[in-house]
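The complex appears here without one of its protein chains, the remainder shown in place.
Each chain gets a letter, A, B and C, in the order it is written, and its residues are counted from 1.
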Amino acid sequence: MQNDKKRKLNYAQAINEAMFCAMEQDESVICFGLGVDDPKRIFGTTSGLKERFGPERVFDMPTSENAMTGVGIGASFNGIRPVMTHQRLDFFLLAMDQLVNNAAKWHYMFGGKTSVPIVIRLLIGRGWGQGPTHSQSLQSWFAHIPGLKVVMPATASDAKGLLLSSIFDNNPVIFIEHRWLHNLEGDVPAVDYRIPLGKAQRLRMGEDISIISNSYMTIEALHAIEVLLENGVNCDLIDLRTVSPIDWEMVYSSVKKTGRVLVLDTSVSTCSVASEIVARVSMECFNDLKCAPARLALDDCPTPTSSALTKKFYMGAEDIIVSVGKMLGKKIDISKISMQKAFPHDVPGDWFKGPF
Amino acid sequence: MQNDKKRKLNYAQAINEAMFCAMEQDESVICFGLGVDDPKRIFGTTSGLKERFGPERVFDMPTSENAMTGVGIGASFNGIRPVMTHQRLDFFLLAMDQLVNNAAKWHYMFGGKTSVPIVIRLLIGRGWGQGPTHSQSLQSWFAHIPGLKVVMPATASDAKGLLLSSIFDNNPVIFIEHRWLHNLEGDVPAVDYRIPLGKAQRLRMGEDISIISNSYMTIEALHAIEVLLENGVNCDLIDLRTVSPIDWEMVYSSVKKTGRVLVLDTSVSTCSVASEIVARVSMECFNDLKCAPARLALDDCPTPTSSALTKKFYMGAEDIIVSVGKMLGKKIDISKISMQKAFPHDVPGDWFKGPF
Amino acid sequence: MVEETIARRYSEWKMRCPTHLCTGQEAVAAAVGQVLKKDDFVLSTHRAHGHYLSKGGNLSGMIAEIYGKETGCSRGKGGSMHLIDLDVNFMGSTAIVGGTIPLGVGLGLSIKLKKTDQISCVFFGDAAVEEGVFYESVNFAVLKKLPVLFICENNFYSVYSPLKVRQPEGREIYKLAQAIGCQSEQGDGNNVLEMYNKVSSAVNSMRNGGGPYFFEFKTYRWREHCGHNYDNDLGYRTQEEYNFWKERDPVSIFETFLIKESVITKNEINKIEINIQNELDLAFKFAEDSDFPKDDEAFKDIYAK
Partner (left out) sequence: MVEETIARRYSEWKMRCPTHLCTGQEAVAAAVGQVLKKDDFVLSTHRAHGHYLSKGGNLSGMIAEIYGKETGCSRGKGGSMHLIDLDVNFMGSTAIVGGTIPLGVGLGLSIKLKKTDQISCVFFGDAAVEEGVFYESVNFAVLKKLPVLFICENNFYSVYSPLKVRQPEGREIYKLAQAIGCQSEQGDGNNVLEMYNKVSSAVNSMRNGGGPYFFEFKTYRWREHCGHNYDNDLGYRTQEEYNFWKERDPVSIFETFLIKESVITKNEINKIEINIQNELDLAFKFAEDSDFPKDDEAFKDIYAK
């Protein structure tokens, strides 16, 4: 196990390993979605599955997002555990009826007699001209719907452990992957391990301010915290991992300790998961707050395509540093971190060669 | 005009009058949706339209919510102003792709060159066993989407003035009517008048607490405020009228005055419009708040059907009184208001004879 | 008789939920239910009472559900539009038009994966074929040759809207399914024997890997779309049309036939009716006597364990 701990995989490989692990041990797990068995294999996340588990359990599908969601739900009534994949969250908008009116309500509206163990993997993106129809973050929609669980891992090891838990959870789970995380490496044990849904993780320990984050924003937060540390600011970084249900206990205890909270989110601001966290913290930790809570999410605006327009549109480490500085009444020099990022702002790293 | 002011119409009639008024003055206004020309006429809201404006402009449609939304959007490119109606918001979940990926983004993603002046009327309900698939309030979904406007009138006169503004607005507008409001009467002038989208209305003036509300919850708030007044509590009641965009100015100025805020909403709590208001008020009016902000919305739970189960599920005047009392540290006797409501809790009044 | 009893007692206002009765359309459910085995799957719509009972669904559980009682088949959470009985693989009914069609296909997929010879049957109305999801679902069922039995009850109306405002002139619903690639037939929805024969032979072929089958059965709803009254006074359909179908009452046609063929006597029928009425009385008594769920129950069972 110790050896194991040092095993490096990237986020996409970790997803792939979770799929193998789940399909290996339970033949009721199936995997389908546009392109799951095509040459690109959903950015490598479904590589090898068809070869190993056969075309009955791993298959492409018609471009029929709504019906295919229903097909997954129906199959789950008979003990199948479908993992459905969409290359962009935006395409899944076609399936809201099946998701909300059926998957989310089924267990409840039949008095708990049956359940819908389905996982829906959705990719969200950023940059390289993904633009208005290829980059939307809708976690708050899903979190608004009782009966759904919503997972947004930030690290490779969480990706594996959370996907395994999602697959073996008896509820519909929306599993959101940020495209800019796929190439990030981390320590990923080879064994089957499960990270419980609904439990956040403290990634950095500090007394000055709580940063509550999810998915890719956690990476930006880690960059920011390094700089903040050099400037004598200690941040508590809580990566939510699951945005529904939220680990309120950890959030509240952190805020009660630090008295300050900055919430990060990948989506637009209004009615977001970040709104919910700011609201709850304000209601539950009112007397502990030393200054107004804050959030950093996108302006309420569709996504523009031109790289000239996305520069200011997205939030990054610099914005986090500036916000934290403001909340603590400190001015912090951000020139260093701005320089660190040598590659253009609209790609996650050198490895990224567009267009996806 | 003065005479006019005393003219009583109910909310459904006010909607109907707005439709007449709009279609009369602009022949590009059309009206379609399941049942708009059937014997029941969407609870009377579309009465007489077909007879007056003909079947080309007023028509029933196939049960094809997604395509028909697209049809409305496409028609609007050529100057048509469609008003589409759904008898339940839940059915409209089939059309999220057209709404979000097309209607909401179109103006923005083509650089402002064109726009989508469509109104979508959605009914939300409560009680009489509407249950899990016939009663969902999803205003927060719509408010989360940049490019949409979301209107939720509480009174007959607002219903008319806001519908007229919605129809002649050049953006997609989601117009949400609560079924329990349709029979409520109010003063409705016969003339064409417009209530600007994005402007709230102060319905009661008070110094002790701000109640921020929308749609049917405003009626419950009015009941509650009467009792509170008798108990020496003065509430500022802000009816939002439009939940996107929100009239922040009026909200903040009220909260700055009273230092206390209770937010009401017809939807479930998490990631709701109420969350957004609590969050923003906490961020923007932090130093003015005398106690933790609060919200009253539904528990995060699908809607049950049995009248035994909806009793505790929905929020009413009693809950508002109790919450306000708690925030002010006062115990208020609610037995009087409980008695006022002689009819069963799952109907809005005597006139309601189910099943819709 | 079940539906008519509900209709009679609805105005006591104890059944407080939208209720869509299938009086006039009983034959379709009866015929199909007779063909299916207990472990075959069935899904249905807002108008599900007949389908539920014909699959063997528990009568008391259904009535109690309409009454909103703890003992209801969905424990009061679903009401008339959301019925389930897992003991007989009645997998659920729900009120979103077309919403259960892909679920039926999903059950078909699960059958194929599990390599059993079950059938997945899904009932829906003539409006459901206007939903894109219908078309997507049939396409996938055909693509994967799944054992899905699609039963479309064409009663010519969606609420008060006749077919002609929703579908092009000359449309034959069963031919549409055919064009998607599905084996497809139509039939008289008031002729229980004819339907039984057609569906039987289709189901036989399906159990042997023959792929999906679609049936359009024309029939007629007697009472109002939703609720317990008649609604011909509204004027959306003519009295002649109504009378035409009323004369073709599937139940009495079949009774007359059975008597004529000496399969059964009038006397025996009366006995059966008395038995049913007794069962029904018991079911209503059960429902009335059952407790309401406690109000806290509303907040339970949101997530499965």
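We take it that a contact is a pair of C-beta atoms (placed from the backbone, for glycine too) under 8 Å apart; a residue touches a chain by one contact, two chains touch by 3 or more.
Note that the structure is a prediction, hence the values are computed from the model and not measured.
> Which shown chains does the chain we cannot see touch?
Its contacts among the visible chains are A, B, C.
> Per the definition of touch given earlier, which of C:16, C:51, C:112 or C:166 contacts the omitted chain?
Checking the options C:16, C:51, C:112 or C:166, the one contacting the hidden chain is C:166.
> Have a look at A:134, A:160 or A:280 and name the one touching the chain we're not showing.
Touching the chain that is not displayed is residue A:134.
> Taking the full complex into account, find the residue in B:44, B:74, B:259 or B:325 that is in contact with the omitted chain.
B:74
> For the full complex, which residue in A:38, A:51, A:185 or A:230 touches the chain that was left out?
Residue touching the chain left out of view: A:38.
> For the full complex, which residue in B:46, B:115, B:282 or B:307 touches the chain that was left out?
Considering all chains, including the one not shown, the answer is B:115.
> What does the interface between subunit B and the hidden chain look like in terms of residue numbers?
Within subunit B, the residues touching the omitted chain are 28, 30, 56-57, 61-62, 64, 66-80, 97-98, 101-102, 106-117, 146-147, 149, 170-171.
> What residues on subunit C make contact with the chain left out of this view?
Residue positions of subunit C that touch the missing chain: 130-136, 139, 142-143, 165-171, 175-176, 178-181.
> Considering the entire assembly, which residues of subunit A contact the chain that has been omitted?
Listed in rising order, the touching residues are 34-35, 38-40, 59-67, 90-91, 93-94, 128-134, 299-302, 304-313, 346, 354-356.
Methods note: only the chains that are shown with their structure count from here on.
> Please flag the chain sitting at the greatest distance from subunit C, going by CA centroids.
A
> Using the mean of all protein Cα atoms as the middle point, what chain has its own Cα mean nearest that point?
B
> State, to the nearest whole Å, the distance from the C-alpha centre of subunit B to the C-alpha centre of subunit C.
Centres of subunit B and subunit C (C-alpha means) sit 35 Å apart.
> How many Å are there between the centre of subunit A and the centre of subunit C, using C-alpha atoms for each centre?
Distance between chain centres: 41 Å.
> Give, as an integer number of Å, the spacing between the C-alpha centres of subunit B and subunit A.
Going by mean C-alpha positions, subunit A sits 32 Å from subunit B.
> Can you list every residue of subunit B that touches 2 or more other chains, as numbers and ranges?
66, 90, 93-94, 131-133, 300-302, 304-305
> Among all residues of subunit C, which ones touch two or more of the remaining chains?
Answer for subunit C, listing residues that touch two or more other chains: 72, 74, 76-78, 82, 94, 96, 132-133, 302.
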